[in-house]
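Working notes, structure below.
Only a single protein chain was left out; the remaining protein chains are all shown in position.
Here is chain A:
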Amino acid sequence: MHASKFWQAATRYGFYCVAFCICLITSLSTFANSNAQNMSKDLVTRWKNIETLGNNQSVYFYAWGGDAQINAYIQWAAQQVKTKYNINLVHVKLSDTSEAVSRVLAEKSAHNNDQGSVDLVWINGANFATMSEHALLLKQWANKLPHFAYTDPANNPAVNFDFGIPTNGMEAPWGQASLTFYYDSIAINKQANNKLPTTLNELLNWSTQNPGRFSYPKPPDFLGMSFLKYALVVLHQQSSESIKVQLNQAATANNTAQVLTPLWDFLNKLHPTLWRGGTHFMQSGAQMRRLVDDTELSIAFTFSAPEVPAAVKRYDLPKSIRSYAMADGSLSNTHFVAIAYNASHPQSAQLVANFLLSPKAQAQKQKAHIWGDKSVLIQSRLTPEQQALFKTAKPHPSALPFNSIKRTLSEPHPSWVNAIMQGWQTRYGVSQ
């Protein structure tokens, strides 16, 4: 009797309990749901606002202007945003991105906090580190762009970190690049002492056998710096984990010598074999390309692989050029667009950044004859129609063969750029 009563009570309470729990869960989940809906609603209204405010304006896009192909792509993008939003996208052609950094800084110092001349800027690595350190960039906008979801940010850390530094929504990813080598197949004739070098060590041997046929742009040039970083990372491939870890951390007075010594040892051996005996270095990657065309150099490298076939088509490189990736790894990174904190047209700049992230713009950019810059979008996040935009045509003989990058090397912490540059300057900056 007691027992049955007890069970009755227990069942009743249990029933209440379950009912309560169900109620609780449902209400909680509706609450959470509505919260998520509110969130995305906020985002949608935010974007609606931007769309209304951003139309019919000018956007000054500060971007490196040294490549005709890239310039033409930016012109195409300008036409697109003109028809789409009536935005007048002006490409301000820089010879070095740091010019834009200087400009924003000069404006900040002149207390020009909302009428800045830089709206959008093409940036990554050390320039980004400087701008974010001096609070020169607009924050928390890039991760709210509608097209940002296509980059699968949850599973793709590359779009949220720039050389290991969190972007905090200050940059929208634009493309990906890997260090690619190219050579003159007439000059490298596969004889015993003239075989194509595919590792850093082979490169040193090859350059010793063929003096004056290889060099790299003088730091702080971006490409020259990239070669030094590639060498640094490769030289540490066999090092202990404790040293390897240092590469992803800031350079300090304590670890600099230890990490960089192998690089200096390597360069001491390499430099006497270089073009001009290592006493003069070219200014830029484009100058290096010109020296290959002049047959002064036989091996060179670039961070934008498609520029090689494009240059051959424009007659800027001989037909005998072939591209390849180093077997010991290719340094890879993502590049971004950012908005200056004092941009005159921040909303319009966001519209442009969002357009640059669209499948249409990314697919156009990835085409080898347009620019050939690798897309930052993740295919699985796209609809089949969007994926179809990325289908490719038959590659040019000078282009990097498909899937030849077997191993990517990630960029060391940006502070190493400065450490390498200063060490380089004191060791090799003054030749006597």
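Just so we're on the same page, a residue touches a chain if its C-beta (ideal position, glycine included) is under 8 Å from a C-beta of that chain, and two chains touch if they have at least 3 such contacts; residues count from 1.
Definition applied: contacts and distances are computed from a predicted model.
Chemist: Under which of the names "Molybdopterin synthase sulfur carrier subunit", "Putative thiamine transport system permease protein", "Cysteine desulfurase IscS" or "Iron-regulated protein A" is the non-displayed chain listed in UniProt?
Modeler: The record for the missing subunit names the protein "Putative thiamine transport system permease protein".
Chemist: Looking at the whole complex, which of A:N55, A:N71 or A:N156 touches the chain that is not displayed?
Modeler: In the complete complex, the chain left out is touched by residue A:N71.
Chemist: Pick out which of A:G169, A:P318 or A:P395 touches the chain that's been left out of the picture.
Modeler: Result: among the candidates, A:P318 touches the missing chain.
Chemist: Looking at A:R103, A:K229, A:H345 or A:H396, which makes contact with the chain not pictured?
Modeler: A:R103
Chemist: To test your reading of the contact rule: which positions on chain A touch the chain that is missing from view?
Modeler: These residues touch the chain not displayed: 60, 62, 64-68, 71-72, 75, 90, 92-96, 98-103, 105-112, 115-117, 126-127, 130, 134, 187, 211-212, 218, 220, 275-276, 279-281, 283-284, 286-287, 290, 293-296, 298, 311, 314-316, 318-319, 418, 425-426, 428-431.
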